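Sharing a structure here in structure tokens format.
Note that this complex is displayed minus one protein chain, with the remaining chains in position.
For clarity, chains are labelled A, B and C in written order, and residue numbers in each chain start from 1.
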Amino acid sequence: MSRRLRLWLLALGGAGLAALLAAACLDLPGFGGRAHPYGTRAVHASLTRHTANTIASVNFDQRAYDTLGETSILFAAVLGCVVLLRQARDEHRARPEPARVALPVRRYALLVMPVALVCGLYVIAHGQLSPGGGFQGGVVTATALHLLYLGADYHALERIRPLGVFETTDALAVCAYLVLGLAALLAGTAFLANTLLPYGTFNTLSSGGTVPLLNAAVGMEVASAVVVLLANFLDQAVEIEEESAG
Amino acid sequence: MNGWVLAATVELAGGGAAALWGVTTGPTARRVVAQNLTTAALCPALLLLAQGYGRPSYVDLALLLALLGPVGTLVFARLLHEDLEGQRPSAWGLTYAVAAMGAVVVAAVCAATGPGRAMVKLLVIGALLVGGNLIASRALSGAFRGVRGG
Amino acid sequence: MDEAVILVALLLVAGAATAAVAQRDPARQALVLSVLGVLLAVLFTVLQAPDVGLSQLAVGAVLTPLLVMLSVRKIRRRGRDRDGAR
Partner (left out) sequence: MDRRTTPRTVLLVVGELLAWWAALTLLWLVLISSVYPLEWIVGASVAAAGALLARAGRRAVSWR
């Protein structure tokens, strides 16, 4: 295919896409209107199942199957990173040099690390009550650990981060999500249907049936996945060196 | 539109535009300072929005920003410290001014909330914001000078 | 009148996103990217989507800059090692 023909093809495709987008934009409902057909139904469904945060109800109840897909995407992506960033045969590990960080910064890191952990777990635990959830809280929890790298050095982080445990937890959390789905199947309903547990009192930690459990599984998965991902990046950036060919 | 949302709009427009200008122009030292001040400028805006919309749960966003914003600046201070050597990036006048503005906003929102656990939560956010901001500024102006390699 | 704050947030996000694309140096790009992350979180908040805003905040404030900056450091170190071996 010649260059000219390719350009024409690109122009044709671009023009078609632009026309379709313009047509779709002209047909959109007005910005921020009062009528939300899907929203009304989602809120109704979430209230009948005693889930205060409708978004959590959509994520972990009405569309729990989608969240399973997203969870496995994250798992597969981290697995791919682990394979790509592993220590190759012509590389060796250099021990990271200890870092002399100014005292106020180190104290700040040590002080904020547990606070960030508690805040991350708070966001996970209250996912079905207030904004937040497993993904958001999991990322914050994982970030908390890495304050030790920022405030001290990589060696200190390696001491409090048993990588094997986090890798296992990652896999176990994805399994837990699947098992919760299969449990509904065994109970005689559909896969991941939220009919297994009592819905509880509205606006408490135990409300929403299986929503808090699925939320916790996702939180565990995301937290360990981010720790494993950052561990591989940190290994590459700090420790692993190529053998110099002389 | 109530006064809280109006104040948030003004803060967002002023702080956001200034931060954006600072972070896209000039030497690296100026850019990291602007990145640091983004947190301090936008976290009070989130608090004002939560108050303006009458949704106490929106305060969680400000909490996470006050917690994670300075950590993000520490990332840059740590991993760019070789670039910043000899530049001493600091703007202490601006840092103190923005921190004082954050404190004023937290005090105003506290006064509107009234005594209770919600007010203590706002005070915790304020302490994390101001403390984190000052520490991050300190980190930018050479706290990682003894760091080599790792 | 509530649209004013949405308009301001949208304009800031558009400006920050354009600036992030226009930067050439990856480290400076990461700086703009972290500001863009926070601005996006504010935009989601004013559009009444705090869950998405929290996700954006958690990922954009620390995780993305850390990943980008670690990659930059690895590449720079590699270049320095090669120069040293030569």
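The criterion applied here is as follows: contacts are C-beta pairs under 8 Å (C-beta built on N, C-alpha and C of every residue); 3 or more make two chains touch, one makes a residue touch a chain.
Just so it is clear, the structure is predicted and the values come from calculations on it, not from any experiment.
Q: In the intact complex, which of the presented chains make contact with the chain not displayed?
A: A, B
Q: Using the touch definition up top, pick the residue from A:42, A:64 or A:125 that touches the left-out chain.
A: In the full complex, the listed residue that touches the missing chain is A:125.
Q: If I consider the whole complex, including the chain that's not displayed, which of A:115, A:171 or A:213 touches that chain?
A: The missing chain is touched by A:115.
Q: Please output the residues of chain B touching the missing chain, sorted low to high.
A: That gives, for chain B, the contact residues 56-57, 63, 117-118, 120-121, 124.
Q: Could you pull out which residues of chain A are in touch with the chain that's been left out?
A: 98, 106, 110, 113-115, 117-119, 121-122, 125-126, 129-130, 144-145, 148, 151-152, 155-157, 159-160, 203-206
The rule we apply is simple: only the chains that are shown with their structure count from here on.
Q: Distance between chain A and chain B based on Cα centroids, please, to the nearest Å.
A: That gives a centre separation of 25 Å.
Q: Using CA atom averages as chain centres, what separation in Å is found between chain B and chain C?
A: Distance between chain centres, rounded to whole Å: 16 Å.
Q: Note the residues in chain C that touch 2 or more other chains, in rising order.
A: Residues 50, 53-54, 57-58, 62, 66, 70, 73 of chain C each touch two or more of the other chains.
Q: Which chain B residues sit where two or more other chains touch them?
A: In chain B, the residues touching two or more other chains are 57-58, 60-61, 64, 68, 71, 75.
Q: Tell me, which parts of chain A touch chain C in their complex?
A: Residue list for chain A touching chain C: 31-32, 53, 55-56, 123, 131-133, 135-136, 139-140, 143, 146, 226, 229-230, 233-234, 236-237, 241-242, 244-246.
Q: Which part of chain C faces chain A closely enough to touch in the complex?
A: That would be residues 3, 50-51, 53-55, 57-59, 62-63, 66-67, 70-71, 73-74, 77-78, 81, 84-85 of chain C.
Q: Going by the contact rule at the top, pick out the chain A residues touching chain B in the complex.
A: 96-102, 104-105, 108-109, 112, 115-116, 119, 123, 130-132, 136, 140, 143, 147, 150-151, 153-155, 238
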